[in-house]
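Note that one protein chain of the assembly has been removed; the remaining protein chains are unaltered in position.
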Amino acid sequence: MEDAFILKVNDISASYGQSKVLFGVSFNLGPHERIAIVGRNGAGKTTLLKCVAALLKPTSGFVVYEGEEITGRKPFEVARAGLKYVHQDKGVFQDLTVRENLKLSSYATGDYDWSKVFKYFPKLKILLDKKGAGLSGGEKQMLMIGRAILGSPKVLLLDEPTEGLAPGIVSDLATVFCELSENTALVIVDQNLSFISKIAQRVYGIKEGKMVVEISDTQEIQQASYSRFL
Amino acid sequence: MRSGKRVLVFLLAIVLVAMLLPAIGMSADEPETFNLGVLLPLTGTFAAVAETQEEAILLAVDEVNEKGGLNMPWGKVKVEATVMDDEVDINVGVRRFRYLKEQGAHAVVGQVWAPLAMAINELCKKDPFPYFPVNVAPLESFKKGSLADCTFAAGYTPWTVGYMAGYAAINILGKKNIFFLSRSDAWGWDIGSGLEAACEKYGGTIVGSDEVAVGTSDFTTVLEKVKFVSPEVFISAQFGGDAIALIKQSYDMGLHNEMVIFNSFVTNVVAEGLPPEAREGLYGMHFFYHDLSGFEDQEVVKMAESYVEGYTEKYGGPPDAYATIAYIATTQLFEAVERAGSFEPEDIQKAIMDNPDFVCVKGPAKWRIDHQPIYDYAAFLVRGKGLDEQTSKWDFFEVIDALGGEEMYPSLESLGY
Amino acid sequence: MKLSKSMFFDRRYIIVVVFVVLYLLRYVLPEAFVLEVVIQSIYVMGCSFLIGRLGLVSFGQPVYLAAGAYGTAFYLYYVGTNPYIGILVGVLMGLMVSIVAGVFLVRLSSSYFTLSNLAFCAIGFFLLQKVLVKYTHGDNGLWFLSKIDSTVIIDLSTTKGIVYFSFLIAIGVWFLYDYLMDRSVFGAACLAVKINEEKLRFLGYNAFNVKWLAFVIANTTAALAGSLNAIYLGFVSPSIADVSKAVEAVAISMLGGAGTLFGPVAGVLIFIGLKDIISQIVSHWELVVGIMLVAIMIRGEKGIVGSLEGIVHKSITKNNNKPVSW
Partner (left out) sequence: MEIDIKLAISAFVLGLGMSGVYFLLTVGLSLCYGLMRVISLDQFFYYALGAHITYTLINITGNFWLGLLTGVIAVLFIAYSIEKLIYRQIYKKPIMFSMILSFGVNLAGVGIIKYIWGLAPKPVKAPIGGTIPILGTDVPGYRVFVILLAILIYLGVWYFLNKTIVGTAVRAGIDDAEKVEALGINVYKLFTLTFILAASLSALAGGLHAPMIMVVPDMGLSITSFAFMVVIIGGLGSIKGTLISSFIVGQIVSFGSLIWAPLANIAPFILMLIVLLIKPTGLYGSKYLRR
């Protein structure tokens, strides 16, 4: 089973200044898997993802990606290697147009083929010359994901992708994510349990910085019964 | 908390021991050296000026020591100078002044920056101490009761600078319509009131005026105003770097073609910082210009020459205006100490006031009751030389005339005497 | 805090110890130096508190120092002769200035707060130097040293009296800050402002009020130092509020360790000491001080006291728990 995992997170601990946020968290991810990490506000989900993407340095523990340890490497190297983090605050570059947003990602990855982006999100094609600040929440999220899938990443870390989006857009996103996982493994952090029950193949529960539960049973995921642990 | 109490007892013990070890007074009546404290702003805005003053003071010290030292009743006494930096900061200056005193200085010379000189003077009022500031001190500080008994200022006030500038412009250059650019501080205001007094007396008119802050680097808008008013002479109160910027910009804007440019208190540093073409035809009052050749009072020329020679030999260049103020202050201090036969401030003060006439490198002078020296030649009227007139690196000016005497000073009545 | 109590004695004893030792230095070092260190430490204390405990960096400290100094100076120059009343007037002036300034400045976010304090300082300087010239005599300054009356118990008209008094005041100030920082809810609320303002709001505190109160306390402390300084020098001039000295208080705070109880003392001691020693040895001391500042900032980000306490705690407790700040 060892090599079946593209990403292995091992015993990660992290802290912000003086306050400890994560206590020895571990999880694994298969190559085309969609897993979800759930937990309440402040449980340490975002910190965990940032540690995996090398944007934060964990105080202990390590992350193995494609058989190589990546802890302590520069975030941009990790991203170029195909492990990409998508921020939670719909943070497209406000001052840049959609085109420039995409161009930047192409520049970083050398992948100028935007057709796959437009395949999933045809709406972006019409919005190309609109500034980031003028997009709606859903459009921003589309751009964030579209930007991230340039360069065909092997793992996408999605932080709260459905936060504040209309239900219609959320269900569209669910479809997109399922299609995406043909080429890419997904780690999704979200609080929208019905959304997660639609797409997740495995669910990890995190509480006060510790991993408290791992559920792979489809039925349990669909009923969201794991929420009692959180 | 037991450990805490033990600490307190321990501390009390230390305090007691420390109190039993008071610093033993070591002041001998007939010291073998005269410790001269030198406190100058060696860093900060006035650093360039202070550097030349330090040189002049050390020259005066060397000259005394070459003669064997100060002539005191108990024999020759060598002078030892300690130089400290006041950083143009009142706290730092006062602190270092107190260091100098604690290290046993018998007198202090120094200060370019007026507020610090006044702060130190204030200390000397409470605790008498011979103090010889080397700046051009504000008029207010000469009001009766302001200066400490043993504070003697070798420079005069900006009022005199302004008065002389007005006198020279009106009576010597014959220019009666004046634009005056002041500096918005005591220096500028004092020059302004001196200038006004001169105008009133000799019939000049100030047709326009303005003021700018110290450290202004761009004068162009103000200069446009000057151009617009088009006076016969443009007198400025700017000093040092500000003066350089001002004169340079005046030249760039062509003011020199339309009027006489007159920098009220000019120095070699300013002349050096100017392109020769901007210096050409610039007028100014110079406290002491090193080349007095052609000046009628041969006595003065000779004395100045030997001072300039000594200075040039030691430092590779002639002394500047402010260096000479410092030199005069130091030599006067030495003379007074010798005459007093004592290092005590009361005796030094008495020695000066009993015998106020003295002769310095720029001629005869006399200490007035307000502790200002009345120079026969308070300042020299100079005209800037252009590149083709210049014969050597230090040949900046031509001396045209000299002004001085009681007439150029604010009256004692106006100062409350 | 429980831990530190069992390991050390009550911190209030340490405060007394530190100042008594500093006072005894008077017999080894020049008195002027020791006095300056104490007064400047009081001045820097407020600044250090704002930086370390609230994350507010103010480049306008000189103006609050000047408020205190001019309050005292106006009283002693124009009105009375009692130095104690003079100090009181100075502190009240500082209090008023910081209350009013706080209302406007505290609401700004951090970098803008820093720099608008700078602007406020420049405006204060301008007022003292130009606009109020009738009362302040501009750059000439106000001198009143010989006007100060001798007073009973501690005679503030003598330098010795000022030294005693400054040390007593300093101990009082440090007791106050010890209480504010680590013994009160207010101190915790301040730290919460620094870490996460939002969450403080959830807890039902008004972040603005916390910041404003801290700002007023810190800058009134600066004004107190200004008053002491004015009494000591017997002279004030607008240069006390000069913008070019704006960075100094912040630099000293960082040097000593911002937000620590003894950081200001250590910072001032080293900064003034270095300057006094280096300026005696080399003529261009700025070069040396500049390089040292860079080195200290790169190597020890917690400042001198901050780094020291880490080492001490590690060696005593033999664990890696972050120590509470001294």
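Just so it is clear, A, B and C label the chains in written order, and each chain counts residues from 1 on its own.
By definition in this document, contacts are C-beta pairs under 8 Å (C-beta built on N, C-alpha and C of every residue); 3 or more make two chains touch, one makes a residue touch a chain.
Only a predicted model underlies this, so the values are computations on that prediction, with no experimental measurement involved.
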| item | value |
| --- | --- |
| Touched by the hidden chain, restricted to displayed chains | A, B, C |
| Residue of A:Leu55, A:Leu128 or A:Val212 in touch with the missing chain, whole complex considered | A:Leu55 |
| Options B:Asp127, B:Glu200 or B:Asp252, residue touching the unrepresented chain | B:Asp252 |
| Hidden partner chain, residues of chain C it touches | 51, 55, 57, 104, 107-112, 114-116, 118-120, 122-123, 126, 130, 243-244, 247, 250-251, 254, 284-294, 297-298, 301 |
| Chain B, residues in touch with the chain not shown (by the definition above) | 44-45, 47-48, 51, 184, 210-213, 215-218, 220-222, 224-225, 228, 240-241, 244-245, 248-249, 252-254, 269-270, 272-275, 278 |
| Chain A, residues in touch with the chain not shown (by the definition above) | 53, 55, 74-76, 79-80, 84-87, 91, 93-96, 100-101, 103-105, 107-109, 147-148, 151 |
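By definition in this document, only the chains that are shown with their structure count from here on.
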| item | value |
| --- | --- |
| Chain closest to the middle [Cα centroid of all protein chains] | C |
| Chains linked by the largest number of contacting C-beta pairs | B-C |
| Chain separated most widely from chain A, comparing mean CA positions | B |
| Distance from the mean Cα position of chain B to that of chain A, given in whole angstrom | 73 |
| Centroid distance [mean C-alpha coordinates] between chain C and chain B, Å | 35 |
| CA centroid of chain A to CA centroid of chain C, Å | 47 |
| Chain B to chain C touching residues, read off their complex | 1, 3-4, 7-8, 11, 14-15, 18, 21, 23, 42-43, 84-85, 87-92, 94-96, 98-99, 102, 114-115, 118-119, 121-123, 125-126, 138, 140-141, 146, 184-187, 189 |
| For the chain C and chain B complex, residues of the former touching the latter | 9-10, 13, 16-17, 20, 24, 27, 30-33, 36, 40, 129-130, 137-141, 143, 145-146, 229, 233-235, 237, 239-240, 245, 275-276, 279-280, 283-286 |
